[in-house]
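Everything on this sheet refers to the single structure shown next.
Removed from the display is one protein chain of the complex; every other protein chain stays in position.
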Amino acid sequence: MKRRLLPHPILTPILALIWVLLSNSLSPGQILLGLLLGWIIPIFTRPFWPERVTIRKPATLLRFLVVVLYDILVANLAVAWLILRGSHHIRPAFVVVPLALRSDLGISLLANVISLTPGTVSSWLSPDRRRLVVQGLSVKDPAELINTIKGRYEAPLLEVFESC
Amino acid sequence: MNLLLVVLVPLVGAGLTGWISRFGRMKSAWMTGGLTLLSLACLAPSALAPFAGEVVVRRWPWIPEVGLDLAFRLDGLGLLFAIMILGIGLLVVLYARYYLPERDGLGRFYAYLLLFMGSMLGIVLSENLIQLLIFWEMTSLSSFLLISYAYRKQESRTGARMALTVTGLGGLAMLGGFLLLGEMAGSYELSVILTQGDAIRADPLYTPMLVLILLGAFTKSAQFPFHFWLPHAMAAPTPVSAYLHSATLVKAGVFLLARLFPVLSGTPEWTWLVIGTGLATLLIGAGIAFFKHDLKGLLAYSTISHLGLITLLFGLGTPLAAVAAVFHILNHATFKASLFMAAGIIDHECGTRDMRRINGLWKFMPYTATLAMVAAASMAGVPLFNGFLSKEMFFAETADFSSGFEYGWILPSLVGLAGVLAVAYSLRFIHDVFFNGDPIDLPKTPQEPPFWMKAPVAVLVAICLLVGVLPALTVAPLLKIVVAAVLQAPPPAFDLAIWHGFGLPVVMSLIALFGGVLVYTTRRPLFKLAERVEGQLLAKALHDWILAGLLHGSALATRWLDSGSLQRLVLTLVLSVLALGLVGFLDDGSPLTGPRAILPIDGVSLFMTAMLILVATATLVLHRRRLTALIVVGAMGLLVALIFVKFSAPDLALTQLSVEIVTIVLLLLALYFLPQHSPDESSWARRLRDGGVAILAGAGAGALTWSILTRPFDSISDYFLANSLPGGGGSNVVNVILVDFRGYDTLGEISVLALAGLGIHALLKDLRLPGLERDAEGRPWNWDLHPSIMAALTRLLLPLALLVSVFIFLRGHNQPGGGFIAGLITAVALIMQYLTNGVAWTHSRLSGNMYPLIGAGLLIATLAGLGSLVFGYPFLTSAYTHVHWPIVGDFELASAMIFDLGVYLVVVGATLLILIHLGLMHQASHPGPNQGEESL
Amino acid sequence: MTHLVIAPVLLPLLAGILLLLTRPLLPLGVRRGLNLAAVAGQVALAVWLLTLVDGGAILTYNLGHWPAPFGIVLVADRLSVWMLLITALLAFFALLHAVRGTDRGSRHFHTLFQLQLFGLNGAFLTGDLFNLFVFFEVLLLASYGLMVHGGGARRVQAGLHFVVLNLVGSTLFLFAAGTLYGVLGTLNLADLAVKVAALPPENLGPVRAAGLLLLAVFALKAALVPLHLWLPAAYSSTSAPVAALFAIMTKVGAYCLLRVETLIFGAGAGELAGLYADWLWPLGLLTLLLGSLGALAATELRRQVAYLVVVSVGLLLSAFGLATPAGIAAGLYYLVHTTFAAAAFFLLADLIAEERGSLADRLVPGPTVRRVGLLGGLFFFTALLVAGLPPLPGFVGKFLVLRAALETPGWPWVMAVILTSGLLGIIALGRSGSLLFFATQGATNQGDSIPSDSPGKSGGSAWPTLGLLALGLILLAWSGPALEYCAAMADQLLDPQGYIQAVLEPPGAGDER
Amino acid sequence: MEALMSLIVGVLTACGVYLLLRARTFPVVLGLTLLTYGVNLFLFASGRLTIGAPPIIDTQATQYTDPLPQALVLTAIVISFAMTAFVIMLSLKARAELGNDHVDGRETPGDQP
Amino acid sequence: MLEITLSALIIIGALFTFIGSLGLVRMPDFYTRLHGPTKATTLGVGSLLIASMIYFSTQGQGVSFHEILVTLFLFITAPVSAHLLSKAALHLGVESLSKPPPEVERADADGAGTP
Partner (left out) sequence: MLSTAILIAFALVSAAIGLTLWRLLTGPDTPDRILALDTLYVNAIALLVLLGMHLSSALYFEAAILIAMMGFVGTVALCKYLLRGDIIE
């Protein structure tokens, strides 16, 4: 019953927040409406979001987010520099990252983070979801890249979403 | 009333007769006879009036505005014809009952016959010319039915259609003529028209009018060169020939000449046209008649010849000629009807009508032979028979007419020649059939027909004799009133004596008799000669050639025009529009550019314009690579949306953006089932042509845009800007226009969307298209149906998208947005679920059954509009109020929002319906374990 | 302001929605009944409205209670109500024919049918140019759905052509409407008329161009030469009841031409007066001629009938092009007749085709059809009707047009073409009747190719056809009053001040919202 | 700016017409889409071009662009979307029934004169 | 100060947007081209959005947060797009400077992963 009435407890405040962002207003009416929608929409979309997302370690997640944001900033500068310097200085390569993550959400988040950060795009997930092929714009050492990905991104994600 | 009944009884009776025939063959015969008598009885009360010099006219209004009334008229001319129609009709009814084969139900025949009889009576009794025309055409139609009575025979069908075509042509020409005549006289009523002869003959349009009317009369009366239909009409059963093709139908033409004689005659045009036609017909008919081996053919051409004779007489234009013409109409009707009946008996008894085989029938059927011989003698113009009298008058009138002309001998000579030929073919009819040795190889042994079959012939022959011997006692009074009616003046003095003293007419008669005998005796070499020149006779050949040419030509023209090519259709449309637009704009040299101040061009706009043009032209270059073209079009849509943004149209930009994406998805769905490339099939010439047309069209559109944008402008929109907030309760004027000022447009618009959804849903039923196993390059498709990275994240997006959709919906009344865009966002968000998670997954979470949603949306929108009716305001009148709730604060409630909700639902429903079903088509064409398609 | 004016629009819309929502709930029979009842209701509504406008009153209805020219206004004058009545009557018999089985082949036949009427009625009633566009689209999209209903290669291909061409036509409509709005600043037809009358000379060019673009749009709908070539394929390949209903579709184009011709480019339009008339009658005559040739060349009955529709369009628009009271009245009389006659012919062709089995409606000799008496008789009668032969209303209509033409300088052309096309019609129909009913072999169709796939279809009811023919006879019998009404319509049209006043200065204009 | 707009409308119309005259359904649909862009811009422009004055009532605004053509174009966009959807579907149906995607359903490729 | 910040943000944003597109043109193969737009552009548009946020928040009509939403959208969707594009390119065997791992080709060529 509780699941039916409040399928995603995290989603409600997020949606309400987004509503407030959208409406550009902090009036009580809008907040109320945001909460109302935050409550109703998940009920409607419950079937589309079957598994309940549980976040084990919010602090780790927060730290992870900061790292990612920082990496994005740096990555962008790096890529911009590479672009401006021209194609002679790049060393593109594909690397295969073995995955420890198992959940769809986890793998997806990892893949996205990889795509958002330093000159890498997650290109291909093996059918058994054990290996992620990543394309790097300028890869000097493939092993190092794999290690960075596993240590810097996959480990926190494992902790947040899949630690038992 | 009785005049109306005279016509109505046979017409109404026709249906009755057809129906009663199912109760027995004889019933319909009795019925027809009875109806004919009844009609005659209806005529009787008025029959004496013409003798007293009265003209009976009765009117019933029908379409009074245009002078079209039901009006009937009985004068001498009408009476003569009515009597002929009904009298001979009665005899034919009797004759036909025995003539037609036993297996024939007769009902249909008699029904047609009555239809014809009524129509014919309608012609002769009409007071109104247009009404006369109506009956005129009805005689054509009923005779078409009668000729095609034995429709399994090719010749019946051909004959019937030929008659219809020729008389149809005449009827239409006559309609034109009558319209002109009516315009000249200011009325279609004969009583009016007949008094205005002088004015009409002086009218500048007299000649075209005359030609048109004569065309009608000549075609009907089988005048040269329209004569050829009559012999072919002989495919009709002989009673029909006896009735229509001797006594009635073909006389309609000469009746018309008589009817309009006071109005039309007397001018040189009339004289030469009518005499010329009559003479040609007289000679050609008589000439051909002699050479016909078919008994009915001989009679048919002889009829043509006699009709020419009558026409010629009217052409002479003198009162006495009119007397002769009218007299000959009567005489010809009697002897020719009896001859046809006799021919029918012979045909019936011998099983053939070929005179080369029929010989010596005198031995087999002496009574019939006697009757036929009397009638034929009358036809030849032998004294003591009625034909002689009128032919004598004919000779006299032509001689009299010609006497004043320098080459006056020509006409009498030619007329004399016709007389010779008439005697010759009459003699042939007698000698070749009843004597001339023994029959050759007849299918049947001939014998005397039943009494009741001969009786009608006998009656007619008796009349021939009676009139021929005692003209003054029998026919003179009738003739007097008829002539009075024809001339619209007291009849001239005429003498119907057999002997007028020795003169040119007698000489001509004698020459005719002896010459005819001479011609007949030398017939064998003549026949040989005829066989050599035979072949297609000119007029018939001409008719066939024209008709075939017409059919062929129309087929060619139509095939060329209606080639079933869409490219052609579009090109025609574009060129037409270009022409119209150009003519419209340039007609009086309006300036292209108006005086309005224009906006300065900024760099970004210039650059973006260049980009848009680049992209648009690229579509042309890339269009054959379809996916590429699709991507390019996507870019173009985005640029167009940016234009909307630039020029202060945020709502349009939003709509354009969302529609664009839905369209791309739609095109992708379709592209899967289509070839990936268009073949390179246009020639360079074609591309050049299309390019030229396209550039012209573009130049036109651009010029039009320029001409409008540079003109000053004053529109009704100030009202919307002023009233949007106070009257409509919304500050987004575009949205208020959509849901309020012009909410009715929006109702139509969502109906269109709903219709597209429903139409596509209907179209998809039973649609099978195989999906491709491999892509355009022959590669198999990727194994990953629903890439999980994509799927997982798209699920996250759904609540977000729905939230945005609600946002867009709620603010639409005051800010850019509204039900339509919100609906599209919702639909796109849901489509994304199909795209990324697959049909099976999505369907287990969302019903694919969308049309109730469409229905509900339409219903809500309509009901929202209907709400105002309760308060006495028109449909779609909106109301709004501001509500203040504690905490929540001030917010607005507008009925227009309910309307917008309807819009939202329809958009969601229709878009999903369209896209999902297109997507499902693949599954539908591969029936498998997936969900049943019909459940959607 | 009587709400009755909106009723002919709302009734089919609500009926359509109802039929959509009840699709899975009610058995087909009940839904058929509902549909028929809704159409009957529209007949009744039209008759009711007719009694209201008969005296010359022009009823207006300001939707959303916004005054004209700002809001959309509906206008019920003699002409629009007349069109409503014809449409409803036609629809009734077409539907009657459809419910014997045609409606089974598709998912949303009944809804599409009602929404088609929604579009038609909306188009006839609207007094707003852009709204006319919207309802054009409604009726077109409904017609697309109905046209390809049932499928089949020919039908789908003809449908594709029909749709694409009409989409281009819709684009043109928008170009025209945009130009008119861009120069005159309004969309209300009456207001446009006022603005055109006061047009400064420097703006004549764009307005004339827009007027002629509109002419092209309506001419395309009406199938006027050279924009007529879509019609034969479209009408001859769709199902019979749809083709019958489509008899009104060309009339929508004709109606719009007449409306714009008289209201916006009428006598009061100054420089632009008579803009349409100059094009209509020569093109109408050309249509008449080319249509007749097509009818003559046709090798299938339905195609022939479709070409005869083209012929009727030609005659109709020539009459409207005369732009005289008598000409317009004659055209309007003819319009009624030809709508019912064409529809009846399409239904009849369907009956004949069913009886002829695999020969269908091809004009080739075949076995004697069953019910040859009935079908042959009906064919004969209908052919007379369509060919305009006496004594049926087709003749009266033709006579009226010719008579009206005599008052105009171009009369010799009109007369020559109308009479010639009449003759071609007689030849064509004589030929096809002869081939279908006379040139038969064998007494029965036993052993011949009667299709085994549609055993239940043969022997369809002739009642809908008879009903339409009866309407023609009623028209004939009441020709006097009918023509009187047509003349009144023409007078009302040719004096557009009444219309303009009714729209822009309604009697109750005081009660602002 | 007016000249640019005229140019854009002209080019879109020209390209649309050219594609409409092709022999396959897909380019025809693309042509219709382009033509629709063109006419929508035209209709929109019939209210004249205004920059930075959207028709949203605002106490600070001094000028508004003409809202009516925008509403009309909105309606037109929706309608042409519906029409495009239908014509796409119909071209698929034609492909299924006729076996090819030629607009006239002809097997042999090439233009029809 | 505010103006300088805004101007800087705007110029930086536009510059990154430009560089992203420049990468699209300058990079030698599809996989390398992919990096420019997906990342440089997010930063570019991100800083433009921040500029906009500041700009509208200081216009006196209350705060303006909704730009965050656009950024959020871009950050969620851009990597997914990049991944899909890359996957599609691998599937199509688009010409590449670096050789893709053999297992990709194997799985994609014979449809090995088809469930």
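Order of writing sets the labels: A, B, C, D and E. Residues in every chain begin at 1.
Everything below uses one rule, namely that a residue touches a chain if its C-beta (ideal position, glycine included) is under 8 Å from a C-beta of that chain, and two chains touch if they have at least 3 such contacts.
In this text the structure is predicted, and so the values were computed from the model without any measurement.
Of the chains displayed, those contacted by the omitted chain across the entire assembly are B, D, E. The residue touching the chain not shown here, chosen from B:17, B:735 or B:815, is B:815. From the options B:440, B:631 or B:688, the residue with contact to the chain not on display is B:631. For subunit E, the list of residues touching the undisplayed chain reads 3-4, 6-8, 10-11, 13-15, 17-18, 20-22, 24-25, 30, 33-34, 37, 41-42, 44-45, 48-49, 51-52, 55-56, 59, 61, 64, 66-67, 69-70, 73-74, 77-78, 80-81, 84-85, 87-89, 91-92, 94-95. Mapped onto subunit D, the interface with the missing chain covers residues 51-52, 54, 56.
Residue-level contact of subunit B with the missing chain is found at 603-604, 607-608, 611, 614-615, 618, 622, 627-628, 631-632, 634-635, 638, 641-642, 645-646, 650, 653-654, 657-658, 660-661, 664-665, 668-669, 671-672, 771-772, 775, 781-782, 784-785, 787, 790, 794, 797, 801, 804, 808, 815-817, 821, 825, 828, 831-832, 834-836, 838-839, 915-916, 918-920, 922-923.
One rule holds for everything that comes next: only the chains that are shown with their structure count from here on.
Within the contact network of the assembly, the step distance from subunit C to subunit D comes to 1.
C-beta contact counts were set side by side for B-C and A-B; B-C has more. Nearest to the overall CA centre, using the mean of each chain's CA atoms, is chain C.
Centre-to-centre, using mean CA coordinates, subunit B is 39 Å away from subunit D.
One inter-chain figure worth recording: subunit A and subunit E are separated by 15 Å, centre to centre, where each centre is the mean of the chain's CA atoms.
In subunit D, the residues that reach two or more other chains under the touch definition are 20, 25, 28, 38, 40, 42, 45-48, 68, 72, 75, 79, 82-83, 86, 90-91, 93, 103-104. Annotation for subunit B: residues 564, 566, 568, 570, 574, 701, 704, 708-709, 713, 715-717, 720, 741-742, 745, 749, 752, 755-756, 759, 763, 767, 783-784, 787, 789, 793, 796, 800 touch two or more other chains. Contact between chains, as defined at the top, is found for A-B, A-E, B-C, B-D, B-E, C-D.
Interface of subunit B with subunit D (complex): residues 563-568, 570-571, 574, 596, 598-602, 605-606, 609, 612-613, 616-617, 619-620, 623-624, 626, 629-630, 633, 636-637, 640, 643-644, 646-652, 655-656, 659, 662-663, 666-667, 670-671, 673-675, 678-679, 681-683, 686, 690-691, 693-695, 697-706, 708-710, 713, 715-717, 720-721, 724-725, 731-734, 737-738, 741-742, 745-746, 749-750, 752-753, 755-756, 759-760, 763-764, 767-769, 814-816, 820, 910, 914, 918, 921. Taken together, the subunit B residues at the contact with subunit A in this complex read 783-784, 787-789, 791-793, 795-796, 798-800, 802-804, 806-807, 811, 833, 844-846, 885, 887-891. Of all residues in subunit D, only 20, 25, 28, 32, 35-36, 38-40, 42-43, 45-48, 68-69, 72, 75-76, 79-80, 82-83, 86-87, 90-91, 93-94, 97-98, 103-105 touch subunit C in the complex they form.
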